[in-house]
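So that we are looking at the same thing, I have put the structure below in structure tokens.
With one protein chain removed, the remaining protein chains of the complex are shown where they sit.
Each chain carries a letter (A, B and C) given by its place in the written order, and its residues are counted from 1.
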Amino acid sequence: MNQKKRILVAGGDLRYGYTAASLADHLETYAVGFQSAVSEKVQLVETSAEDLPLCDVLVLPMPVSDDGILVNAPFSQRNISIRGLLSALKPGALVLGGKFGKSQGIFDQAGIETADYLAREEFSTRNAVPTAEGAIQIMLEEMPCTICGSQILILGFGRIGSRLAATLHAMGAEVTVAARNVVKRAEAEMLGCQSITFSGLENAVKHADVICNTVPALVLTEPILQQIQQNALILDLASKPGGVDWDAAQTLGKRVIWALSLPGKTAPVTAGEIIAKTILHILDERGMLDA
Amino acid sequence: MNQKKRILVAGGDLRYGYTAASLADHLETYAVGFQSAVSEKVQLVETSAEDLPLCDVLVLPMPVSDDGILVNAPFSQRNISIRGLLSALKPGALVLGGKFGKSQGIFDQAGIETADYLAREEFSTRNAVPTAEGAIQIMLEEMPCTICGSQILILGFGRIGSRLAATLHAMGAEVTVAARNVVKRAEAEMLGCQSITFSGLENAVKHADVICNTVPALVLTEPILQQIQQNALILDLASKPGGVDWDAAQTLGKRVIWALSLPGKTAPVTAGEIIAKTILHILDERGMLDA
Amino acid sequence: MNQKKRILVAGGDLRYGYTAASLADHLETYAVGFQSAVSEKVQLVETSAEDLPLCDVLVLPMPVSDDGILVNAPFSQRNISIRGLLSALKPGALVLGGKFGKSQGIFDQAGIETADYLAREEFSTRNAVPTAEGAIQIMLEEMPCTICGSQILILGFGRIGSRLAATLHAMGAEVTVAARNVVKRAEAEMLGCQSITFSGLENAVKHADVICNTVPALVLTEPILQQIQQNALILDLASKPGGVDWDAAQTLGKRVIWALSLPGKTAPVTAGEIIAKTILHILDERGMLDA
Partner (left out) sequence: MNQKKRILVAGGDLRYGYTAASLADHLETYAVGFQSAVSEKVQLVETSAEDLPLCDVLVLPMPVSDDGILVNAPFSQRNISIRGLLSALKPGALVLGGKFGKSQGIFDQAGIETADYLAREEFSTRNAVPTAEGAIQIMLEEMPCTICGSQILILGFGRIGSRLAATLHAMGAEVTVAARNVVKRAEAEMLGCQSITFSGLENAVKHADVICNTVPALVLTEPILQQIQQNALILDLASKPGGVDWDAAQTLGKRVIWALSLPGKTAPVTAGEIIAKTILHILDERGMLDA
């Protein structure tokens, strides 16, 4: 019988403590860059530690590094050099991270294989749950009325939009979905929601208590913002540029909340477990889970 | 054609502004004890005002008064005397309030009919929605994991317990309901929840991420508290004495939140509308809504 | 340690075979009046059999008897006399049945205690599930369109009406509930349905694809039937007189289906298990389940 594989989780925020704890149910797990371990099964080590045996897998956070040199490790009291971690790896080891960016070169140079768990569709699919719950938390906090009975307009019907629509509908909201694709609109209708194209947006926003954007493009332009009720809540979940004309929104005095990275903020345990599930699936595909 | 009836809303917290706004869709509505009106249809007046015509109905807040003399009016800059309001009423006027308490004597003495909208079952039935959403908001804020996939134990299956169970189940939680009555347990099972009797509580709490009590009696005693996971959240929605042995909980270091009066805190607009709906129904029963 | 109690199931339709099978998980179970047993744990006997030891509990079907003399036993090749069963009972035995009617006298005379499981609220509560599914089966069979997207009007919001409304809403129908009681209407709205009073019925029926009555009183009178679309389906689940003016419906050429006793017809296994659960709960209350 084989030995369990050894895995080292290096750095990352609160989520990665839970990731390590989840991994420890299946692998011999070490962690560096944390003050305390979430689970007794995880062995906390220091990078320079001689008690750290060579590992089969290294898990790095998302993003892996800000400068391409040090691991992104907000809980660590000392710097963790990416290059320094290489010595903890067995030959042929696998390095998993979320967006390698500039650090990719280090591994390429050393001939070490990397894989990005952020790029796995299963990761973003599962993350739609904590994202939707985070958005619902904000709505509950910010709205003076109940979700049940509210008019909620959701822009986009991808993973997050569809999860949000389904959950809000189940909570009793009257949900309208704006989507470009007729298939998405058909799916929204099958969920019990109304559906519109973006050409109907200017009219649809008028009656909305909440407008929640998931489209990473400027969809809430000034003419549309003008039609939104003064006390409506605009929630933007779209990454990078977002979907709202912020200057116009400010000038018009609209209430906009731009909520990013909700999984880590609202449900770090679940977010950490989702990272662990994705990693375990990557390892399983490579036959690295059979002990 | 008859004239619309005149109604005066006197005092109360934020909710009563929305109550007045809702009433104004059906009645000639005046309000006293507010700095500004929520709706243009509501006419703000002062008690002493000569521009206040005699009213058919007076709406008082919940509770009506703390001392039995002055109306409970947190937003008012001057005191509003209950007795003083009587002069604004037509002969045969109706006074509606939520718990009259000591103030009841004033109306009895004056021979004025009163009715308690808090005592109406429709009121507490509708209030289960904002209460459940308020409880869910607290769970989302306090739990480090998502509701979807969590083990949630609900004690009691009355209006609030059943609404909470249904909504949490729809959000993907694994819900167990503890109820004394076999009919309630059958109803919980029909909703897709597990059900237990209170004799099974000591065992059931062990696996719960959240324990939410709605029973107004001491159900979470020390022996049961001892079985609860250290990082579990205990949420007590039961009124007055609550359902938790607080001393034991504190000694054991359990995380308990006692959440009362959620509708007014988390959804004042909806809470105000529910008061208005109940009042309108009382008036409709008495034939006072036909304009 | 005590012996398991002995229980004899006598007669009844298909359901009672499953009732006996369920009881056999908890009690030493005998059955008379069946050609074959559903479960190996049930011992099939004949009334006259000498191998039948004295029993603690006798289970009779619903209704117990048509003539007050013989057990209602459609699967039995020979008659089973109620009086004859008495000799199979221990002193102090309990007899459970569903509507004793004329047979009650036999037990009273013999000083044997009886209890009616049909009268237990848990029984009718649980039976709402197979009843609602039976009604949905009829709708699926009879309607040329999908339930999803249909306009369905439900009259009454008791156990069956509320279960039906919830399930049809979850399937994507647009459900309207007519109920006299404002609390019931509030509950229907909280489920995501529209609600009306019966005074709004004449107008509401016009747009309904299906009208499903659960009220045991004449609610679908001629003037209302006249407003119903020609191709709409009228489904009457109400017992005894039903809720439809049949003569008027026939004259007007409306499509009416009167569906009674759905649990036994559409889900005899579940219906039998519900009888068994109710019986087990009655025995548990009397301390007769502790082996």
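FYI, a contact is a pair of C-beta atoms (placed from the backbone, for glycine too) under 8 Å apart; a residue touches a chain by one contact, two chains touch by 3 or more.
Computed from a predicted model, the values in this text were never measured in an experiment.
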(Q) Considering the complete complex, identify which of C:A119, C:C145 or C:A217 is in touch with the unshown chain. (A) C:C145
Q. Of the residues A:V57, A:A128 or A:C212, which one touches the chain left out of the display?
A. A:A128
Q) If you put the missing chain back, which residues of chain A would it touch? A) 121-122, 125-126, 128-129, 163, 182-183, 186-187, 190, 281
Q) Which positions on chain C touch the chain that was left off? A) 129-130, 133-134, 136-137, 140-141, 143-149, 167, 170-172, 266-270, 273
Q: Please give every residue of chain B in contact with the chain that is not shown.
A: 148, 172, 190, 192
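Everything that follows uses one rule, which is that only the chains that are shown with their structure count from here on.
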Q.
On a C-alpha centroid basis, what's the spacing between chain A and chain C, in Å?
A. 50
Q. How far is the middle of chain B from the middle of chain C, if each middle is the mean of its Cα atoms, in Å?
A. 37
Q. Residue numbers in chain A touching 2 or more other chains?
A. 148, 172
